[in-house]
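Only one protein chain is missing from this complex, and each of the others stays in its spot.
Letters A, B and C name the chains as they come in the text, with residue numbers starting at 1 for each one.
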Amino acid sequence: MAVRLAELTAAQFIRRRRRLPTSLVVGGTIVATLIVTAALAQWIAPYPYDEMHVRDRFQPPNLHYLAGTDEYGRDVFSRLLIGSQLSLALGATATLISMAVGVPLGLIAGYRRGVTDEAIMRVLDVMLAFPPIMLVLLILAVTPPSLLKTAIAIGVLAVAPIARVTRSVTLDLMSGEFMEAARARGERLHYMLLRELLPNVWPVLMVEASLRVVFAVLLGAVLSFLGFGVQPPAADWGLMISNGRAFVDTAPWISLAPGIAMSITVIAISLVGDGLREVLDPKVGR
Amino acid sequence: MSAMSALASPSAEPLLEIRNLTIRYREDDRQVTAARDISFALRRGGSLAIVGESGSGKSSVAGAILDFLGPTAEVTGSMLFEGQDIAGLAPAQRRQMLGWRIGAVFQDPFTALNPALRVGRQIAEPMVQHLGLPLPEALARAELALREMGIDRAAEVARAFPHQLSGGMKQRALIAAALACEPPLLILDEPTTALDVTVEAQILRLLSRLRREKGVSLLFISHNLSVVRRLCDDVAVMYASQLVELGEVHRVLERPAHPYSKGLLASRPPLAAASRGSRLAAIAGQMPTTAEPDAGCVFAPRCPFHEPRCSTGPQLLTITPDGHRVRCWKADALGPWPRQQVAAAAAPVFHRGDALVNVTQVSKTFDRSGGLTAWRLSVAGGRPLLYRSPKRVPAVNDVSFSISPGEVLGLVGESGCGKSTLGRLLLQLLRQSGGSVEFDGADLARLPAQALSPFRKQAQIVFQNVGSSLNPRLSVGEALDRPLALFRLAKPGDRTKRVEALLDMVRLPAAYRKRFPHQLSGGERQRVAIARALATEPRFIVCDEPVSALDVSVQATIVNLLADLRDAFGLSYLFISHDLAVVAQLSDRIAVMYRGRICEIGTAAEVLAPPHHPYTQMLLASAADDEPAPEPAAGMIAAATPGGCVFAARCPYTLGAVCDTTSPPLRPLTASHAIACHLDILPNAAVPPVFVHPDPQRAAI
Amino acid sequence: MAAYVAQRLGAVMVIMVAMSVLVFLATHALPSNAAALILGQYSTPETQAALEHKLGFDLPLPVQYWRWASHMLQGDMGQSFEMERPVAPILWDAFGRSAILAVGSMAVVSTLGLALGVIAAVWRGRWPDHAASIFTYFGVSLPEFYWGLVFILLFGSTFHLLPSSGYANLSDGLGGFIAHLVLPVATLTLTLLAHVTRLTRSSMMEALDSMYVKVARARGLPERLVILRHALRNALIPSITVLAQDFGFLIGGIVAVETVFAYPGLGRMLVGSLERQDLPMMQAAILVLTGVYCLANLAADLLYGVVNPRIRYGGSVG
Partner (left out) sequence: MRDALLRPRITRRSALQMAGAAVLPALIKPARAAEPSTLRVAFAIQPATLDPQKMRVGGVDYNYVYNCFSRLTAQDPKLQVQPDLATSWEATEDLKTWTFHLRPGVKFHNGKPFDASDVVFTFKRILDKDVGSVLRVNFSIVDSIEAVDPLTVRFNLSVAYADLPAAAAAYQAAIVNESTLDTLTTHPIGTGPFKFVEYRPGDQLVMERNPDYFLPGVPRLDRVIIRIIPEFTTSVAALESGAVDAVFDLPPEHIEKLAKSSVAHVEEVQAGRWQGIIWNCEMKPFDDSRVRRAFNKLIDKPAIAEIAMFGHATPTLTPIPPFHPYFRKDIPIGGADIAGAKKLLAEAGIPSGWDLEMYVPGSNPPRERLATAFRDAAKQAGINVQLRIAPPDKFFAEMEGKVRFSADGFYGRATPDLMTYSWYHSSGSWNNTLWHYKNPEVDKVLDAARATNSATEQAKLYGRFQEMLLDDSPGSIIYVQNFACGFSNKVRDVVVSPLMILDFSKAALTA
């Protein structure tokens, strides 16, 4: 084929060397802060998350209770901090589970192609044929709820999309001539997948992972709302919102605080995802 | 006289005159200059080529005229078109001129047509917009326009969607759309670069005819000097955002005045068999991306004629006595571009008996609809409920040849002819559907994949695409270290030294070990890819279009490098390229491939000299096409009749039934030369006779 | 095109069968004892066994599946354990109301999402783009039920502008019918909009950066035509697939939104049946929702085939 490299114009030249996108910097900073505070929540939190101060019920935010107290007189701010652990853990665990299953499937499907590919993809098609929430509801309705199970259920949900993304990137990479060069050396499967393919799939997976974390956090909240989520007195944000919604007129801070926290988290993670995407594909960002 | 036309002439007002055009791109705090103080003029009915390598700024000039550069570009200077300075017009007014007064055709016809609109509609669009024609009338005219482009089944093409057309056909449709309102100026930005050489020749002939018949002026942007010759009166050479030479086309091509022009012409291989000792002239180094001309001549760092004085101040564009413009103070005093010559090695003699690679009747058929998706549920009665859709595409068909140790076999053919597939079959990256591939006497097909390791060490590959030939996540050092580790070719402690030695072999500094692919230029990446192939100490390398993605000057250095390595290590190559001239430069023998079959094979001299296979002749004619010749009717994606000669549908000499039904075997003409053709008297001229209109029944569009 | 349709139809059929097996197995894996559930607290093992026999729970699973699936195919969805009423009329009733909600939301999401995406792409990097992205960011940053509560408080409780719950029959007047849909549709739209908007934006930007748009500009077409005729037409094609995907999220959203707005639809029915372990209800609801999703994907595939000439007009000319 006689197609030449597209002529790199000066404008493109400039674009290639742009500094990190603002979204990535801002989002990354917030996410990093969130992770640090979540990790140190036990030490930062002014009160134990389940300590009740019955006499101080329904206190609006004040100096003692930064985000007010809930119907048991528990400190909403402390619960928020502990809740960030659960919400982030749910997001991270679910995403890790789906990556752990989806990435190898996608790599193998894309690398092996043919019958292996077909078999994997058709199974994924069936998984994708379920509306997202259905699978989770089904899994959670069958057995008593727990955080890990919620995470697994949400994780299972994301296996198919992650595997698909991985596969499509892998297929792209397969046409890369460095892959053929490696095959011409007679490299083994594990080297091909782990050294040649995975590092190149990784950036795209990071973008996808950010989407999945967001999705998991939100879905976790919905499940808590529907009563299939974590168990009280755990302070998962979704459950806090769900419990606080009864007091939304009289003590709005109980549901507002976790709502704002979740909103910030989700936006920050989305910003990171968008920033990464922008780095990978300069066209999208501008 | 014609040289004058390229300049602002007071007597005849030019159609387009560019004065002191400077283009800068700004973003954030950085700034890059794409064109610097460019001035030229194009007379009515004339044609001017702007020639330069990637990044020289030539496309930015075209973009500035079309107002396509976007908000980051800052354009100064004036652009007089039909006496009016269009630089000062409002964007809407400038947009109004496009398609009406100025037509434009771009490089890649594959993406330039809107996939969601019918072709005819897209040609009719400017007529509706500018001439105010009602759509039905415009559509009717679009059909006529397509016919004018040499398309037979114009009505059918007009109703087609772009994906149903071949590349050449698309480009014809795009030219038709650009010329729909008969604009006085047509800007062509690399219009043939993405096309096969035979198609390119046809498009060039078409443009030449249109220019003659319609009197349209052409502004032709290209990287290819030889293409320019066929179409243009004048040529402007750009280097690093500057115009370095401007003049009448024959004068520039035959007696280039600027050192860069000289180098560019010299690095282009001639269409002739080369001796083992011959090397191409090459321009050392690479074009700077941010050169400041105030510091001196921008070409000085690469110029073999360079003197201290060249770097002291800016070079001015001076007029030579014969009306030529050159940006070099000592242009008059220059000799020819220095040519590198290696001590002529004796032409080696190869014995067929001790072949390193022996390919016997090898075939490869792709099942394009592989896997479960090939299974279809039938809705029509009579068939089994599930059936497998038969979509089998033969890519390589009954090919036999051998390569001796130290021999280079060139493999030429157009895109899709199966030459890359053949290369991969040799390396067992694909398994053949039939026939055998032997390496060093061992039948590779019989070896299980695991047992191929010793073969893999001895046979390597270098690819075309410099963008993807290296894993972007591995440093150069890691990439070169891997084969050493895999085949245990050096002790772990010695591997760094060995990597540096490999870099030295491909003439890269040892410090490149730490670099990543994105920090390398195209030529440097290709050197690393060659070094990686050399790392296993192979005896045989498949070079799959190793220079096609590179600029001419870089191309020459890589070809020279490959020749040096061949001589130094006694390597055998299968050198695959679509470019007959490049193949001829390096190959001992040449095989010509068309649609999965070898139609001619012989020593380089035999293949390049008559008698030819009709297809070889067509390739040669396209490559050597100096003069505009009458173009043949567009016959681009002809389907070969199964069982017949693969070339029959395009062959100007077709004999009829025998060509359609019987596949001609390779017929030896000499001990080393064989041609697969039914003709008794083979075409005997390098330049073809007038192309006979092929059988209209078969003349697919 | 015919081959394409046949292939897609075949795929959907296979997937539906696979899904029905999955739904059947999953619901039968529920540890709860259906017979005990039906009979209540005072059942005895004998009465349970008798009922299990009557319901066919003592048959081998494949036979049970066959019975269940063949009944389903004939539109017989069995009897609700809890209500002791046939499932089908209840389900289709709820389905109709959910469909109104879904179709309404999809209509708003697609028009608004496409419009916002196009606007953001055309004015990329400028304030309409930023405004659209901030709006969509906020929309997706909280789950549907939260927005639902916010809307109820704002429009229902505080300002009394709109009914905050329930459903009104069209026969009782168009005004009430629409008024009851506004808040649920707005909630669903808010959370779904981002996906469509962003994808339209990026595919629109890709289209605007494409060669054929450059060429269309080179034909001197005004920018409006370039955007509408050339860029949009191609940018819409991937949006179809995204809208189909969003339909899946919509189903999830409907479950939550119907609960918040007391909207008597299929989503609420499903959650209720899951909570009450009402097996026939649950199976039917899941199967119908999944089937609808499949059909939505099929419709998108077919539509994709229609608008994409590559599929509609397969081969090359000549």
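Just so we're on the same page, a contact is a pair of C-beta atoms (placed from the backbone, for glycine too) under 8 Å apart; a residue touches a chain by one contact, two chains touch by 3 or more.
Not measured: the values here are computed from a predicted model.
Need the list of shown chains touched by the one chain that isn't shown.
A, C
Who touches the missing chain here, C:Tyr167, C:Tyr212 or C:Phe247?
C:Tyr167
For the full complex, which residue in C:Leu55, C:Ile152, C:Val196 or C:Cys294 touches the chain that was left out?
The missing chain is touched by C:Ile152.
Using the definition of touch stated at the top, determine which of A:Asp50, A:Asp125 or A:Asp172 touches the missing chain.
A:Asp50
Taking the entire complex into account, which one of C:Val5, C:Ala18, C:Ile178 or C:Ala262 touches the absent chain?
Of the listed residues, the one touching the omitted chain is C:Ala262.
Looking at the full complex, which residue from A:Arg183, A:Arg245 or A:Arg277 touches the chain that isn't shown here?
Considering all chains, including the one not shown, the answer is A:Arg245.
Since one chain isn't shown, list which residues of chain C touch it in the complete complex.
Output for chain C: 31-33, 36-37, 39-44, 47, 82-85, 90, 93-94, 97, 149, 152-153, 156-157, 160, 163-167, 259-262, 264-265, 268-269, 272, 274-277.
List the chain A residues touching the unshown chain?
These residues touch the chain not displayed: 50-52, 54, 71-72, 144-145, 227, 231-233, 243, 245-250.
The rule is simple: only the chains that are shown with their structure count from here on.
Shared touching chains for chain A and chain C?
B
If I average the CA coordinates per chain, which chain comes out farthest from chain B?
Most distant chain from chain B: C.
For chain A versus chain C, what separation do you get between their C-alpha means, in angstrom?
22
What whole-Å value do you get for the distance between chain A and chain B if each is reduced to the mean of its CA atoms?
Centres of chain A and chain B (C-alpha means) sit 46 Å apart.
Please list all residues of chain A that touch 2 or more other chains.
Within chain A, no residue contacts more than one other chain.
Out of chain C, which residues touch more than one other chain, so two or more?
Expected reply: no residues.
Would you tell me which residues of chain B are touching chain A in their complex?
Touching chain A from chain B are residues 25, 27-28, 30, 32-34, 54-55, 57, 59-60, 69-70, 72-73, 108, 190, 193-197, 223, 289, 370-373, 415-416, 424, 427, 429, 449, 452-453, 456, 459-461, 463-474, 479, 482-483, 486-487, 522, 529, 532-533, 536, 545, 548-549, 578-579.
With touch defined as at the start, can you tell me which chain A residues reach chain C in the complex?
Per the stated touch rule, the residues are 125-126, 129-134, 137-139, 141-143, 214, 218-219, 221-222, 225-227, 238, 241-242, 245, 248-249, 255, 259, 262-264, 266-267, 270-271, 283-284, 286.
In the complex formed with chain B, which residues of chain C make contact?
Contact set of chain C toward chain B: 2-3, 6-7, 9-10, 13, 210-223, 225, 229-230, 233-234, 237, 307-310, 313, 315-318.
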